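Shown next, in structure tokens, is the structure this report addresses.
Coming up: chain A.
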Amino acid sequence: MSISPVTIVCYLLGISAVVGLNAVILVWLERKVAGHMHFRYGPMEVGPHGLLQTLADGIKLLGKQFLVPDAADRPLFLLAPVVSLVPIFVAMVPLPLGETLQAWELNIGLLLVVALGLLNTLGILLAGWGSNNKYALLGGSRAVAQILAYKIPLLLCILTIIMMAGSYSLRQIALAQKDGWYILYQPLLFIIYIVTITLETNRSPFDFSEAESELVAGFHIEYSAMGFSLFFLAEYSYMFIAAALASILFLGGWQGPFLPGPVWSLLKLYGIIFLLMWFRWTFPRLRIDQMLHLGWKILLPLALVNFLVTAGVLAL
Partner candidate 1 sequence: MNGYRYLAGIVTGSVSLLKGMRVTFANMVSRPHTVQWPRQTAPLPARFRGHIRMLADEETGFPRCFACGSCARICPSACITVQGRKPGDRKKKVAVRFLLDFTKCSLCGLCVESCPARALAFSRDYALAGYRDTEFRTMDLLEGLASPFQF
Partner candidate 2 sequence: MNSPLATALARIGIDYRPRVPAVGLRCSLHILPEQIRSLARSLAGEGFFIETVTAEDMPEQNRMDGIYLFNHYEGDMRLLVRVTVSRSRPHLPSIGRIFPGAVWHERETAEMFGITFDGCPDSRNLLLPEEATFHPLRKDFTGV
């Protein structure tokens, strides 16, 4: 299979546009959701209802000085935000956002996305280690401590879906739900999945590596200017990917009546992202050991039982 360089550049530009635009919208949305849940307005000044506020903030961040602490491990410190962000560009490749809106149909697309999702933790660890800051290090080590606790239930969720759809291809999985979304058959699995992606995207109530009130900003405490905004970009892009995956695995992807495919995709996707924001602005943070308890003693058994029951039903 050969792809011309021009196509690759076009795809890269397209994906960059999605990543950038998504971050702009999500940051705005987050601030609006937070504002209204707090009886506030959120940003109102730049653009209509503050729509351009994120852009203004981004430009401000671009103009700031990027500080590298003297004691930091310079290569790792510089590498960390890149390691965090780059996998996203690859992970976006097999995501089908519409009937034809897909960069590359890959028969192991799901595996690719899940595997690349792991690299986010590496970025956090590098930042935590490279900053040479105790708060950052605690944040980084927390991220590593939690990875197993949520990845296994997450994989069990995905395995169940693969079993039902009989394919690793995201496109095929979405198409398999033509007659009924998987959320109708697997509501419990959907809940488990939502909890695990909240963990994966480091969102409250599981934002241990950031932990504003304990670790101040955790792994990115030492980052300023562009380094900080790259982490920000990465966080919101991971949310995008995780939500897109959820919409494909459980909500039938782009399929829906009346509206065109991509619109349905985005509606479902942003609905799930809104859910994550809703969590963040409602719940207190768990403690790290309680999160491990949740992962190993609640999510894992439930996902496993669900997997076995599904397997049994499918075998009959």
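One rule holds for everything that comes next: a residue touches a chain if its C-beta (ideal position, glycine included) is under 8 Å from a C-beta of that chain, and two chains touch if they have at least 3 such contacts; residues count from 1.
In picking the candidates, the idea was that all candidates are chains of the complex that A comes from, given by their letters.
Predicted model, so just to flag it, every value in this text is computed and none were measured.
A.B. asks: Going by the contact definition at the top, pick out the neighbour of chain A in this complex from 1 or 2.
C.D. replies: The candidate that touches chain A in this complex is 1.
A.B. asks: Considering the complex alone, what residue numbers of chain A touch candidate 1?
C.D. replies: For this pair, the touching residues of chain A are 33, 35-41, 44, 278-279, 281-283, 298.
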